[in-house]
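Shown below is the structure under consideration.
A single protein chain has been omitted from the complex, and every remaining protein chain is retained in its original position.
Chain lettering (A and B) follows the sequence in which the chains are written, and residue indices restart at 1 in each chain.
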Amino acid sequence: MIEKVRHHLSQNEPLLFERSSPGKRAYQLPELDVPAVDPAEALGAENVRAEIAGFPEVSEVEAIRHFTRLSTWNYAIDHGMYPLGSCTMKYNPRINELVARTEALAWAHPYQPEALAQGSMEVMARLEAALAEITGMDAVTLQPAAGAHGELTGILLIRALLQKRGNPRRKILIPDSAHGTNPATAAIAGYAVENIKSSESGVLDVAALEQLVTDDVAALMVTNPNTLGVFEENIIHAAEILHAKGAMLYMDGANMNALVGIARPGDFGVDVMHLNLHKTFSTPHGGGGPGAGPVAVKAPFEPFLPAPRLKRSGKRWTYDYKRKHSIGRVKAFYGNFGVLVRALAYILAHGGAGLRNATVDAVLNAVYIRKKLEPYYDLPYPSPNMHEVVFSDERQARHGVRTGDLAKRLIDYGFHPYTVSFPLIVHGALMIEPTETEGKMEIDQFVDAMISIAREAEADPQLVKSAPHGTRTSRVDEVAAARKPVLRWKPA
Amino acid sequence: MRYLPKSNSERRAMLEACGVAHADELFAHLPEAVRLGRPLALDAGISEYEIVQYFRDRAAENANGYASFLGAGVYRHYRPVLVDTVVSRGEFLTSYTPYQAEISQGTLTAIFEFQTMLCQLTGMDVANASMYDGSTAVPEAAMMAVRATGKGRVVIARSVHPEYREVLHTYARHQGMPVAEFGYVPEAGTIDLEDLDRKLDPLTAAVIIQSPNFFGIVDQVKTAAEMAHRRGALLVVVFTEAVSMGIVEPPVDADIVAGELQSFAISPSYGGPYAGILAVKEKLIRQMPGRLVGQSIDTHGKRAFCLTLATREQHIRREKATSNICTNQALIALMATVFMTVYGKEGLRELAAQNLAKAHYLVSKVAPRFCGKFFNEFVARVDGPEDANKALLKKKIIGGVPLGRFYPELADGMLLCATEMNTRAEMDAVAEVLA
Partner (left out) sequence: MVPENLRYTKEHEWLLVEGDTGTVGITDHAQEELGDIVYVDLPRVGTALAQASPLGSVESVKAVSEIFSPASGEVTEANAALADAPEKLNEDPYGAGWLVKMKLSDPAQAGSLMTAAEYQAYVGAEK
């Protein structure tokens, strides 16, 4: 049978397992320079496995073609704008990839002697100092592996400090506009979650907060600017309310790209916060990770930070493992070092003024998009926005077209969709975060696309509802996938 | 700034369109008290050339040109060139989590292949799309067992990586999840079954062991499974050396396998980023944290993949989610996927056999501390391991991990690892110092 080719050979690439045939290989090992051993003797016959049934067998050429063809099925920042709200999809400088692969950094083993790891330790110390200056906080741990992991670390720090003061308390307050990781984190840290309804203008309701903060509340977890892209103007007052009752202010730093160089959480009452280096500091998302989620704290929390801590001893860096108040380790070794290198390279490239300029451009892009799209899309919260803007699908829904449909149609115009249906306080949300990475031409094209889609939603709703039309894969049946989960390949 | 694409005239035009005279007005709504009234106290931005130089200078302060016998959870294996070739493609490197299936089939397909290969390797039914690393996969496995069994406590072998155990204790402390540790047999280095029997009670949700364990020894998975299951607990088997699965019988009797894939072409990179994995028996799918990719069809009836069973996750279930995990290690998992593809069925076996041969050559020249069967690392009995390491450094060799820091009773123990990257000459040099 001739396989039908549409556009390009790459369209028909099978799975690795379907490509395999016995005896093919893509590797060659050096000849063994020691005597071979009998596995049954070395391991015990019962501990030797049979062949790995189904494991791939392909040649080197087939391997590279396979993954290259797969790659062409992805959209990426390198293709164009990626306006996912809350995700801060900005350009990933390639120099960062290069320096992270510097041999003596990339091949450093976490247990090599401190005297032979001074370069790695200096990189971490410099990044800690830079992040402390950017956030206005007193100390930073680089151990957490991602944002949600940082949240957990941060809430455990709050718990530890409150425990030391006599009572860890029971509750964490979380606004209804928060990311899902916030309540999930609080639960894992052993806290009950109490939701706070946002005010009519979409910000923290300080009067409601005042009512809810009792001796039983450990902290408020807040994202600032919040998930509407709106700066929490009452943040200092909120911090005072919390602090008066001995509770803490935790900040989710997911939206730090709106603040770097402009305002510092440490200056507006935040006690503990995390950063997402894979958002604000441009380390690549890589299709879902890796990330890094450093946690920055005020001085009273420093004794509780995960061990070990970097410590200066004369002219050398060393690790301090003897920290009796520490919450313990949250991850083996010292953190996602390779990600830390990339973030530091980003900070070094920008410098202080450059970081501020990036923030200004990110906010300018979002404000500009809002200005241009306001005539076409419903804006449920008119407060001034910062780095992102949230519309609702109210006008288009009248024609049966929902935010998910508009998003899929955007693909046909060559853009990645914005964030769909979040935050939850906006019915049918379109959450758009352009970042500083986009120039005027790309933004104008995006705006034109959104306007055109708004018109289509009125004139030809079905066209939008059945989008995308130009992709290799059309809409995927997620219901079938969930009803009868097929989570691995099996031979026919 | 070279990463900012706008010209000044474009910036002015955009500000004008926004009805703003100066960029600072974009922040006029921020209360005065929160605004930073000064520039950040950071150095001015530098050029690409200077950045390269900065990191070269830092690298020069690290070990350069040393042979190494360090293992203990992080292994030096050759990284095929294809790995970086693939993960450097912008389509993989600079894409987001594949929520939009129509334009993410590349990542989704690769993850589906990853999940499949992990099932083939571990003998489990389902593997997720990755966790942060092996150490954090352990508490996630423990919490999963607690949900699945409705019981509250876990017991973990002291022969599980000490830092993994520390992470488990950190997570468990605040959840009312008591953790008990059980010992190893002093002669063999395998789990102490009597001690396990003493600590395993009907309230135990999970028994956690590692194999090959922290001492490199292939441990008693089958027996541990029988003991756990008899008491209604699940068995969690941890691994840190994925290459072992090329030759060592997989932990098919486990209910949950929680491991670290660093050995699969992931640079040691001073401790991360790596890729953890959770693989489970079918019955535990709905208790599993982390992302899963499933097969389906598109509207044209063509095979297509998408993220599935998302209702387990934080963005839907919020405080009732199986875990708070969101970001995972997709790009690192892709490295492992390419590695497994390059080596394939025969190659992974041959690679494992080489590791086995190297470590057994080295052990023949020194005094092993335990008699248990091991894969590519083992504990040598060394008088004063710290001093021995100093002597080795003079030969440009980084020796093994002195174990006294983790196990006071093994102060004369040095954990040595030999992989395909260690030459016979290096091993002979080590033997000379340690003998």
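Assume contacts are C-beta pairs under 8 Å (C-beta built on N, C-alpha and C of every residue); 3 or more make two chains touch, one makes a residue touch a chain.
Owing to the predicted nature of the structure, the values given are computational and were not obtained by experimental measurement.
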So which of the visible chains would the left-out chain be touching?
-> A, B
Using the definition of touch stated at the top, determine which of B:Val52, B:Ile297 or B:Ala310 touches the missing chain.
-> B:Ala310
Touching the absent chain in the whole complex: find that residue among A:Leu98, A:Leu162, A:Ile236 or A:Ala482.
-> A:Ala482
At which residues does subunit B meet the chain that is not included here?
-> 286, 310-311, 316-317, 320
Of the residues in subunit A, which ones touch the absent chain?
-> 478-479, 482-483
